[in-house]
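The complex appears here without one of its protein chains, the remainder shown in place.
Per-chain numbering from 1; labels A and B assigned in written order.
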Amino acid sequence: MMQNTQSTPRKFSTERLGYAFNTTGKIGLAVILFWAVIAVIAPFITPYPPGKIVDWDYFGPISESYWMGTDYLGRDILSRVLMGARYTVGISLAGVTLACMGGVVLGMIAAVIGGWFDTILSRLLDAFNGIPSLLFGLVVVAAVGSSIPVLILTLAAIYLPGSYRFARALAVNVNTMDFVTVARARGEKTTYLIRTEILPNILGPVLADLGLRFVFIVLVLSGLSFLGIGVQPPHADWGGLVRENIEGLSLGAPAVIFPCIAIASLTISVNMFIDNLPQKIRDRSH
Amino acid sequence: MHRSLQTWLLVAQRLGVALITLVIVSFAVFFATELLPGDVAEILLGQAATPEAVAGLREAMGLNEPAISRFLSWLSGLATGDMGRSYVNDIEVADLLGRRLSNSLRLAVVVTVICVPFALTCGIAAAMWKGSILDRLVSILTISVISIPEFMVATLAVLVFAVWLSWLPALSYGADASNFGALLKAYAMPVITLTCVVSAQMIRMTRAAVIETINTPYVEMALLKGASRRRMVLRHALPNALGPIANAVALSLSYLVGGVIIVETVFNYPGVAKLMVDAVATRDLPLIQSCAMVFCVSYLSLITLADVVATLSNPRLRK
Partner (left out) sequence: MRAPNYQQGLNMTNKKPTNWTGRDDAMVENAIRRGATRRDLLKLLAASGVAVGAGSSLMMSATRAVAETPVFGGHLKAAGWSSSTADTLDPAKASLSTDYVRCCAIYNRLTFLDEFGQVQMELADSIESADAKTWTVKLKSGVSFHDGKPFTSADVVFSMNRHLDPAVGSKVNSIAKQMTEIKAVDDLTVEIVLEESNADLPTILSLHHFMIVADGTTDFSKGNGTGAFMMETFEPGVKSIAVKNPNYFKDGPYLDSFEYFAITDNNARVNAVLSGDIHMGASIKGRSRRMLEGQDHVWSSVTSSGNYTNLNIRLDMEPGAKEGFIEGMKHLINREAIEKSVLRGMATVGNDQPVSAANRYHNSELAPKAFDPEKAKAMFAKSGLLGETVPIVASDAATASVDMATVVQQAGSEIGMNFDVQRVPSDGYWSKYWLKAPVHFGNINPRPTPDILFSLLYSSDAKWNESQFKSEKFDKMLIEARGALNEDLRKEIYWDMQEMIANNAGTVIPAYLSNVDALSKSVKGLRPNPLGGQMGYAFAEYVWLDA
């Protein structure tokens, strides 16, 4: 039932090939995999230790010894970007997956069960969203200290309510549709309704939302490092690299440009990948 | 009429729930503040906080009362419209907050007026012609804009428009503008930055929501019956997508009220986000609480509005 009307001409081949991707999706996936591999092998391929001051000068230009220039302390940017991939890719992916999975599951349950359960859960999460994330971040550091798992959970907690609201709004709409009413009349269980009827029908926007949230998490990471729960020195995530070198912007320093390019390449390809997921995955209601 | 009575009931119920949420939030914020190291006396004395000095100041500020009783007296004051006085500088919180809040709201309104029509148009157009060059262009542009950190957009805007071209001031006070031209100039930079950030997000959500409803069977039916694509989107798909769109818009707008700390910092705009950050840093309980309340009220009213819009736009939710 759920067909993409625009892609009708290509539908035939898509159907035949099942899970095939189009080129844009493939490029997206390739870039993501590239960064994932970098994240794993980073410590072995960095030309210099990422914390070492290699040049007395700062905001150095691209040169033979420093391919991406040097940062505000005279450290090698290439090494820092490579090591940063570890934190940016890993933490953001984990954070966004947790936030979206939690949010979507809770959102669907709330929509299907409805009634008081829905009201209470919705208000509680609204209330949580009402607490400023700065305050929340500070409390987390004060209470449990700082580590990578804490960082991931904090990010997930900050983004879960938004994800929940979004998924619930979609699921509530689907829940009123005839095929859900019919299924419910057949006496299907809640889990069945959620898995088979609701989820496939909200998956498209949910994935789009996930792509967006991923971008935000990549960026918000650098903000958290200033609260003390981010990536600890000498390492830095890409957002943090942009932040600490922002003064180089007016000098046209590569130190601020390259981390930006790295962020953009990752976030754009994640979204390209999601937007071009094979129809089979997106439309499982077939 | 029956229907309007039902609508009112719904709204009343929402309001009641929102009020309870507010109380929960104020408790949560209060305990969060209590968990943080240091109290206002220690923070104010900073490096000079010797035990005797702290004890003396606590005594003088009335901090020796249990925190919970100070909180309750603040809460009961609030019920009578009195937000209390700031611990730190003994100014009425209402006074302090009022000025900053009006600045923030002014900025939010300007950005909203520009963003919402623009974002909805772009998002719907992209959805209508999904897969076209326009759609792809919009997709890539929006993602690129949001993947650049906000402080980078802001700094770049200052460099280009203020330092290199000297067209616009590097700082923005908002309130200082004497005529329309000056007003336009004073707001240009923060508005440019925020519009970039907020509308990109709205465009993507609108596009996704509309596309999803285009895919539903009854829209396909209408299309098969020979309805024009444009008519189909505007008459059938859009109303059904209103719920999620309203939600996305509400979340973006609530961000504009309290979350624009970077823009406030870079352009030195005296808004309420910086006020909250200061309040947390100085452990100024009445001010933190009042700020949190303001954020929460604006957030709740926006999402409640979004819920109501969603309910009204979907006939089946209105049973």
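Definition applied: a contact is a pair of C-beta atoms (placed from the backbone, for glycine too) under 8 Å apart; a residue touches a chain by one contact, two chains touch by 3 or more.
The model shown is predicted, which means the values in this text are computed figures rather than measured ones.
Participant: Out of B:49, B:114, B:183 or B:305, which touches the unshown chain?
Facilitator: Here the residue in touch with the unshown chain is B:49.
Participant: Return the single residue from A:46, A:119 or A:146 that touches the missing chain.
Facilitator: Residue touching the chain left out of view: A:146.
Participant: Which of these, B:75, B:227, B:281 or B:309, touches the one chain of the complex that we don't see?
Facilitator: B:281
Participant: Go through subunit B and note every residue touching the omitted chain.
Facilitator: 36-38, 41-50, 52-53, 55-57, 59-60, 86, 88-89, 91, 96, 99-100, 155, 158-159, 162-163, 166, 169-171, 265-268, 270, 274-275, 278-282, 284, 287
Participant: For subunit A, which positions touch the chain that isn't shown here?
Facilitator: Given the touch definition above, subunit A has residues 49, 51-53, 56, 58-59, 72-74, 138, 141-142, 146, 225-228, 230, 232-234, 246-247, 249-251 touching the missing chain.
As a convention for this text, only the chains that are shown with their structure count from here on.
Participant: Once bound in the complex, which stretches of subunit B touch subunit A?
Facilitator: Result: residues 17, 20-22, 24-25, 28-29, 32-33, 35-37, 130-131, 139-140, 143-144, 146-152, 155-156, 159, 163, 201, 204-205, 207-209, 211-212, 214-217, 220, 223, 240, 243-244, 247-248, 251, 258, 261, 276-277, 280, 288, 291-292, 295-296, 299-300, 303, 306, 310, 314, 316-317 of subunit B touch subunit A.
Participant: Across the complex, what residues on subunit A touch subunit B?
Facilitator: Residues 1-7, 119, 123-124, 126-132, 134-136, 138-139, 142-143, 162, 165-166, 169-170, 172-173, 176-177, 201-202, 204-205, 208-209, 211-212, 215-216, 218-219, 222, 239, 242-243, 246, 249-250, 256, 260, 263-264, 266-268, 271, 275 of subunit A touch subunit B in their complex.
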